[in-house]
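All protein chains but one are shown at their positions in the complex.
Each chain gets a letter, A and B, in the order it is written, and its residues are counted from 1.
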Amino acid sequence: MAALKGYIVIDEEICKGCGLCTTACPVHIIELADYFNSHGYHPAVLKEPDKCTGCTMCALICPDVAIEVYREPIKKGV
Amino acid sequence: MSEKKINIPEGMEKVFTRTKGLTDMPFTYCPGCHHGIAHRLVGEALEELGVIEDTIGVAPVGCSVFAYLFFNVDTIVAPHGRAPALATGIKRVHPDKVVFTYQGDGDLAAIGTAEIVHAANRGENITVIFINNAIYGMTGGQMAPTTLIGQVTETSPYGRDPKVAGYPIRISEMLAQLEGSYYIARVALNNGANILKAKKSILKAFKNQIEGKGFSLIEVLSTCPTNWGVTPIEANNWIKEKMIPVYPLGVFKDKDKEEGENNA
Partner (left out) sequence: MKGNEAIGEAAIMAGCTHYFGYPITPQSELTAYMARMLPKKGGVFLQSESEVAAINMLYGAGAAGARVMTSSSGPGISLMSEGISYIACSEIPVVLVNIQRGGPGLGTIQPAQSDYLQATKGGGHGDYHLIVLAPSSVQELVDLTQKAFDLADKYRNPVMVLGDGLLGQMMEPVEIKEIKPKHYDKSWALTGAKGRAPHRITSFDIDPYKLEEVVWKLKKKYEEIEKNEIMYEEVDTEDAEILIMAFGSVGRISKTVIRELRDEGIKVGLLRPITLWPFPSEKVYEVASRIGKVLVSEMNAGQMVEDVEKAVKGKADIHFYGRPGGVVITPKELEEEIKRILGR
């Protein structure tokens, strides 16, 4: 079965650039940006949205609840 | 939220969002600090059990003194170590409410040892979340009773020497000895799998209270990247390599299981 498609929204002002999500993502598509947020942190950014499966591992490990996760619903009978 | 344009692909539904058990206030904790994860798991447990409005929390002294800003429940800040005593007083007035304490290792394992032992011994029907990061965070990184042998801290600058400063104290194993303890478990937050297990334990600890079962304590191995002097990612590895060997994960007491055996 093909993996579900997902998407994450990272609140760049709440993100403290701790980097934990970059290690938790099983497909390694989160990285820390070059730029700063207003608190001086490099926020995390989703670099390859097409590969996101909405597994929520990044949101689980995020200590700041900065990530919201979206995912396509499971289609029945497929 | 920031000003960046958000393009959520069509047809997707939200599967993870901030729990209502937490307020909207962004955490003031350090980058990578596990308090944020632990707070969230507690908030989620309260929301999933439908008891946010019936909960009273007791915050400690330590970094998480500010828990009163983050938990979306009636909260009182206890003097250092005394949270289990306050929780006892509150629960004896409102036995039908959910009462929990959230404490660090100085609060619970140093100054508050008497209070936690006796709350457990009395079988107080409360839930205790014990954050063990092997150091005193708020006051700038001093040795805790949970500090590992050889660990360098502000007050063990040459590494903890057991001849001078004793041994890391295993609270879960200790409290599991008491007849009054109902459910004692140790979990960690250093990776997704452990976080999911921790969530399960925390949910059970609150569910036990709602079902009137008695004293439940979850010891949460957590990082303090700032005072350990490492990055958040290194800190998570440190838990696996250094802390779990000394503080094994698992369930040390579960009267549910004991009763099951007795009935077999």
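Throughout what follows, contacts are C-beta pairs under 8 Å (C-beta built on N, C-alpha and C of every residue); 3 or more make two chains touch, one makes a residue touch a chain.
From a predicted model like this one, the values you see are computed outputs, not experimental measurements.
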{"item": "Neighbouring shown chains of the undisplayed chain, as defined at the top", "value": "B"}
{"item": "Contact residue for the chain not shown (choose from B:Asn72, B:Gln103 or B:Ser172)", "value": "B:Asn72"}
{"item": "Touch criterion as defined above, residue of B:Met12, B:Ala38 or B:Ala85 at the omitted chain", "value": "B:Ala85"}
{"item": "Interface with the unshown chain - residue positions in subunit B", "value": "52-56, 58-59, 65, 68-69, 71-79, 82, 85-90, 92-94, 97, 114-115, 117-118, 122"}
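Operating definition for what follows: only the chains that are shown with their structure count from here on.
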{"item": "Gap in Å, rounded to a whole number, between the CA centres of subunit B and subunit A", "value": "25"}
{"item": "Touching residues on subunit A, where the partner in the complex is subunit B", "value": "5-7, 9, 11-14, 16-20, 22-24, 37, 41, 49, 54, 56-57, 59-65, 67-73"}
{"item": "Interface residues, subunit B side, partner subunit A - complex", "value": "1-2, 4, 6, 8-9, 11-19, 22, 26-27, 29-37, 40, 189, 191-192, 195-196, 225, 231-233, 236"}
